[in-house]
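Up next is chain A:
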Amino acid sequence: MLLEVKNLTAYRDSIPIVRSVSFHVNEGESVAILGANGAGKTTLIESIIGIISEKTGEVRFKGKDITRLNSEEIVKRGISLVPQGREIFSTLSVKDNLLLGAYTRFGRESMASIKETLEEVYGLFPILKEREKQLAGTLSGGEQQMLAIGRALMAKPTLLLLDEPSLGLAPQIRAKIFSSLEELHKKGITLLLVEQNTFYALRITERAYVMETGRLVMEGKSEEIAKDPEVIRAYLGREYREKWER
Partner candidate 1 sequence: LIFGAEYRIGAVFAVTGPASWLGDPEKKTVEMLEEEINSQGGINGIPIRVIVEDTKGDETQTVNAVRKLITRDRVLAIIGPSRSGTTLAVIPIVEKYKVPLVSCAAAEAIVKPVKKWVFKTPQTDRFAVEKIYQYMKKKGIKRIGIITGTTGFGAQGRKHLLALAPKYGIEIVADETYAPQDTDMTPQLLRIKAKNPQAIVNWSIVPGQAIVPRNMKELGMNIPLFQSHGFGNIKYVKAAGEAAEGIIFPAGRLLVADLLPDTHPQKKVLMEYKRKYESRYQEPVSTFGGHAYDAFWLIVNALKAVGPDRAKIRDYIENTKNFVGTGGIFNFSPEDHNGLDIEAFEMLTVKNGKFTLLGD
Partner candidate 2 sequence: MNWQNFLQLVLSGITIGSIYAFIGIGFNIIYNTTSIINFAQGEFVMLGGLILYSFHQSFHIPLIPAILLTLILVTLIGIGMERLTLHPVKNPTVLNMIIITIGCSIFLKGVALSIWGREVYHLPFFFPRPPFRIGGASITTQSLVVWVALIISSAFLYFFYRFTLLGKAMRACSVNPVAARLMGIKVKSLITLSFALAAFLGGLAGVTITPISLMDYQRGSLLALKGFAAAVLGGLGKEFGAILAGMALGITESLVAGYISSGYKDAVSLLILLFILFVRPGGIMGSKEEISLREL
């Protein structure tokens, strides 16, 4: 088990938002968490990576307890996050944003291998290369989202957490991102994906959880969940039905 969450309760302003949640992600797996707005998905992700420190329960990564660690320490152990709302460094250039993504790799790895990752990210999002010198805050919404994803990839994490990565992306790019996530996964990166675009989320993951008002209410293979009538009604649109049927 790469990531194991036991009985996690997490608070915002002393209000419990995530309530005794337990789940796990195996090494090399890709897992989705679905759920309506306000279910507490972001809160769950943020308490795993240590942004939220007001919590009880246990989070284990690679067998070690990381519940009480700071996010910078957790990140060093190989978890990366594409945060909801992008959280880019708006007054730094696009390139600096990406380089900072590889902050933990500096000193450990050669400059060349970092540059290589940079080129990979540019390959994935050519627009970022074009905008290399621009201040990140002046990018368009979708470009910022690409930057946030690219920045997380720069760290070459073992476990990649994605909080609504497709938000604000054009259909073409969205498709591209999901297929590259699939590829990354094939290369061995473990994924934990929070996504409103349930169709894609279920297509590229192996397992999924459904979250409602702070609790995990359903767990299963992604394919099976995709067939669950309740899920279809609540999370999957008409578009999906058309496609799935096709």
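Candidate selection criterion: all candidates are chains of the complex that A comes from, given by their letters.
One rule holds in what follows: a residue touches a chain if its C-beta (ideal position, glycine included) is under 8 Å from a C-beta of that chain, and two chains touch if they have at least 3 such contacts; residues count from 1.
Just so it is clear, the structure is predicted and the values come from calculations on it, not from any experiment.
Visitor: So chain A is shown by itself and the numbered options are 1 or 2; which of them touches it within this complex?
Guide: My answer, from the options 1 or 2, is 2.
Visitor: Using the touch definition from the top, list the residues of chain A that touch candidate 2 in their complex.
Guide: For this pair, the touching residues of chain A are 49-51, 70-72, 75-76, 80-81, 83, 87-92, 96, 99-101, 103-104, 106, 135, 137-138, 151, 155.
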